[in-house]
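Before we start, here is the structure in question, set down as structure tokens.
What you see is the complex with one protein chain gone and the rest in place.
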């Protein structure tokens, strides 16, 4: 039983924190959001330089083969810095390739920062169910032909390659018949519509019209698409949970600072007991969320699929609840200043809110938790 | 639009309040609870004297034909006084007879206080679903034969006559095949097991073994049992909601008084902002609950079955929520004193808790509210 | 006890409803129903339509051109406006400065300003809050020094709603810096075109431009713009705060938004069925619907109790009303899930017919949710409202 980080992990975290504090300040971030690209090539180079891009990549492909705990450490720091670069989408994409043990060249390019990845898994009707897929993958003589539309693909327009889910058979929401592909983002037949998201990121709707891809573009086994998708989605949940913890830390720190300095009725408002207890509640929410994020990072690599699903869903549900409470209350305690775009707290709140509804919201994961055999069997 | 009570209603309320304050004090009530009978003949005579027993009875049977609003006023006062006499069960029983337009002699006896009624509607497996009936009513040459068991019949052992639900056909939880009967509580074949309830009332488990009753014992139409049962259950919900409002008023008053007198750290604890806001929350819960109790008392007589069900379920759910919050917080604010049996607040809390789970708990009524066509049609 | 409207009230409701159906421009209604951003012209257009009908001064006595309606009629009118989806009549002129002018202004001020307010000839804004004052309004610092027949105003106001459109601002200014906090404050009307006034936008977290900072740098204000007596402004402000609470519960809008929510939740699917049929989600919607039902009755109880001027119970209405509004927006965001993410200001501004994503209903919901966090902060934060309940109702 040991909750301490290794020296390497601590140093990694410190390096990223130094970078975000020095080179990724609030005003700088704002300019990136407002820029046409919506992301920063400079920041990407810095992330490569720091080794953050090599971190998730296996050693054979020039990476550090980082564990989920290593990634947890990084995501917390990127959360603290409210970093809006396509790191999450790239790490998630790389995780598909790692698990599929394929496209080593792409992983190599990820490690060096040469390319960015995005995962195109969501469709208009999917809501939180990633098995709800209408997009078709039709077998051709030498590969597959994709038709359909993916929506809200995070950093889809900034990516060089996409991981795409499609269906070769079965009905919407069938777990069988799901295939995953690695596709060039500028392949013939692909149209991408880039737009902002409300939390300062970019996303795209992507239309696939008669997109022909070779057989080797398929990831994993023909009958294992759902298992792969589900596992990597859980991996993404773990990343998001860690990012959320980082944001909660800075949100609470900013709110505490505000309570200590802002004066009303001749005293700092932090002297009012109601606001004090609100802060105590926010603090407790964060600590409970932190425990679950840690558990998630440990159990995301569990050999037991059920244990993984159960724990990751528990973590996402718990962190979603904490994210909402902490975000809303931080704004409330900031009063008028909290509802302007001018302080970081509003941006923390927006990102926390979007994390809550990414890769399955609280209700989705509660239901998934309940659906695991262990829930009722224990009865 | 008029929320004021009539002069008669106000006078009625004041008369009952005078009686509870003078003759139904906390220590007196405690002695009644501890007595073998569990109810007070004196109190029953007083209620008759006050006209409270004649109130629900039609004029033709010597009553005042009181409206649901009249009964609301009485139940609030009985709630304030934490009265544990079989008033609710008798009024509910009378409502069955009124609606069935039968057994006028019994109604006459109710009006004078000669008899008490109880409603035997709940079975071991029913939980909150009163259509979940296993008890059988078998047709005989001159009536019916009852077999089965009713549980937690409020004041079942103190009643002279019982209203009993049974099934002549259909499966458990079928809405058809349900019949209602008026039965002498000491009829041959009936065994009653009297016990205390945790909120100071009495209830009984009642076994019916080959109980023969005449045809005229059946209430209403053969095919209308469920409609009658459902409607009277809603009437009971309205009564319970009003009782709860009365208890909330005294609970909040007692807690306020405690906050103003109890000293800690050299000041009345009511000076601590966290406790102040807790009181404000309790107050708001009560006012929202009061609005719903009023609406319930008005709409329980609605011509539209759907409107009645929808409103009564809304009221019960809302009052259940308020009852739990106010009860728990009143105890919490009383600190150690709140968890002893020595102050009225503990008894208010216990009764509020039991009201929450009587005649359908919050979840039951939320689901019933959702099940009404109006919920989704509005979409 | 009778929860039904009288026959007269029902006839009045029908009259209002038919009028609104016939006269509300459909483009304005569309914007309101779909949570789009309203322009200055939108507000003014609707205000002038209602002014023509004589239905702007719903809380005003008839002598000033008001409707002279009963509290019930006024409530019905507000409910009908919310039901059909009219733009708001902004409160700053009609419900905030006008009552003060009526009560404390001189005849010339009444004659000049009141008709212009009714007809929206001037766009008014409110100069109360200052940086650092917040809930402690009386700690304001903006100075007005008498200089002949003018005041010279220096200082800064903030959170000034829609000041970027304003012709006039009513301000609390400090005229006696040596008096105690609540004394030495005066109530001034200031022309926004006066030299020395600068308006700086404050962008809200949904990137809307709704509030501003207003800077006063040696702004010359004629003494005839003083309301009532010098140094009595706090009294007038407190009087006004009592008026600010009109329709504070916003039950009518909540009912309309509940229908919107149900429509969206019927359109989105969960496990292959409409989300509104999911027991967990339906339970949350039902809980909220019941809260709205309860608040509607609570409002009617308050209205029927007195002459339509809620006292401290207004704090209950404000808290519950804003909790409901915020909960509605939460459940809307939950309903559309990932579709809350795309951000499309052009669509919100009405510059494009459809949103970048195919679901126009969803496009406005996250901004709506984020924007409405303000409701538990402004107009006296909900914490301040609980202080009021604590002190004024509970006597703690």
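Order of writing sets the labels: A, B and C. Residues in every chain begin at 1.
Just so it is clear, a residue touches a chain if its C-beta (ideal position, glycine included) is under 8 Å from a C-beta of that chain, and two chains touch if they have at least 3 such contacts.
Just so it is clear, the model here is predicted, and its values are computed rather than measured.
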Visible partners of the omitted chain are A, B, C
Touching the left-out chain: which of C:280, C:346 or C:392?
-> C:280
Touching the hidden chain, out of A:14, A:59, A:287 or A:306, is A:287
Any idea which of A:31, A:101, A:175 or A:277 touches the chain not displayed?
-> A:277
So which bits of subunit B touch the chain we can't see?
-> 122, 124-129, 151-152, 172-173, 193, 195-199, 201, 203, 205, 262-266, 272, 274-275, 324, 328, 331-332, 335-336, 338-342, 346-347, 349-350, 353-354, 357-358, 361, 363, 366-367
Sites on subunit C contacted by the missing partner chain, in the whole complex | 278-280, 283
Touching the hidden chain in the full complex, which residues of subunit A are there? Just list them.
-> 1-5, 69, 256, 259-260, 270-271, 273, 276-277, 279-281, 283-284, 287-289, 291-292, 294-295, 297-298, 311, 314, 317-318, 321, 363, 366-367, 369-370, 375-376, 378-379
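The rule is short, and it goes like this: only the chains that are shown with their structure count from here on.
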Using C-alpha centroids, which chain lies at the maximum separation from subunit C?
-> B
Which integer distance in Å separates the CA centroid of subunit A from that of subunit B?
-> 52
Could you please state the distance in Å, as a whole number, between where the Cα atoms of subunit A are centred and where those of subunit C are centred?
-> 38
Can you list the subunit B residues in contact with two or more other chains?
-> 273, 277
Residues within subunit C bordering two or more other chains = 383, 386
